[in-house]
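Every protein chain of the complex appears in place save one, which is left out.
Take a look at chain A:
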Amino acid sequence: MGPRSTYKKHVLARGVSFISVAFILMIWTVSTHFKWVDPVFLPSPQSVWQTFLELLREGYKGISLSSHILDSLYRLFIALILALFTAVPLGIFCGISKYVLAFFDPIIEFYRPLPPLAYYALLVLWLGIDDRSKVALLFLSAFAPLFLATVASVQRVPQDRINAARSLGATKPKVLLYIILPSCLPDIITGLRTAIGVTYATLVAAEMVAATSGIGWMVLDASKYLRSDIVFVGIILMGGIAILMDSLIRLYQHLQFSWVGKQDS
């Protein structure tokens, strides 16, 4: 298969995705235009667009739309950065030593499958209703996927690669920094993508339970007043932001890790 035909297939696949989105938009437009569905349940695309412009101009409940979004993203990023700087080093040590792993494994395996909202009440109780409890909740949901990705990745680093570095004069700490960490970076970034997905879902849930700002809170609050147009704006924004973040990371992966998967071994 030549590069030309691969490219052709790529373009074709993009076309199919485009058709799928256009198809949904078309059904949405047609069904609302002919009033097949009550506008309370399904507002028309035009009214969603109007609401979006209105929210941009006036904000929601005294807070501008961009502040809602930035509040949410701020919580998300603080949690992700905290998780990156704790889960990755701990994951590396757990990947190297099975005793360290044996120590942390039961803790992480226990809390990981718990629904975050189950212990959110406790976090609110301990840390208060403001951002701290939310960041803690998001941190916990980002930590597990990052940690697991790092551990698995460290365990897969070829022993020969480590041996090669050692016989080139690298001490053990240097092997950690210059060989193991870069070897695992692609997997860590993939773990980060998973973590962002999980954390994003948790974020919206957290804001729905206790908040006075944020895009998740806006959606829940609007639904109390049956403002399904605002709910739609919120949902589309959430989805759009998630896709944007994921494509940015994918672009970074593409630029930075061209070697991944091409290695003959």
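Just so it is clear, contacts are C-beta pairs under 8 Å (C-beta built on N, C-alpha and C of every residue); 3 or more make two chains touch, one makes a residue touch a chain; residues count from 1.
The rule we apply is simple: contacts and distances are computed from a predicted model.
Of the options "Aspartate carbamoyltransferase", "N-methylglutamate dehydrogenase subunit C", "ABC transporter ATP-binding protein" or "ABC transmembrane type-1 domain-containing protein", which is the UniProt protein name for the chain that has been left out of view?
Of the names offered in "Aspartate carbamoyltransferase", "N-methylglutamate dehydrogenase subunit C", "ABC transporter ATP-binding protein" or "ABC transmembrane type-1 domain-containing protein", the one UniProt assigns to the missing chain is "ABC transporter ATP-binding protein".
Out of A:62, A:115 or A:169, which touches the unshown chain?
In the full complex, the listed residue that touches the missing chain is A:169.
Considering the entire assembly, which residues of chain A contact the chain that has been omitted?
158, 160-161, 163-171, 174, 178-179, 182-183, 185, 257-260, 262-265
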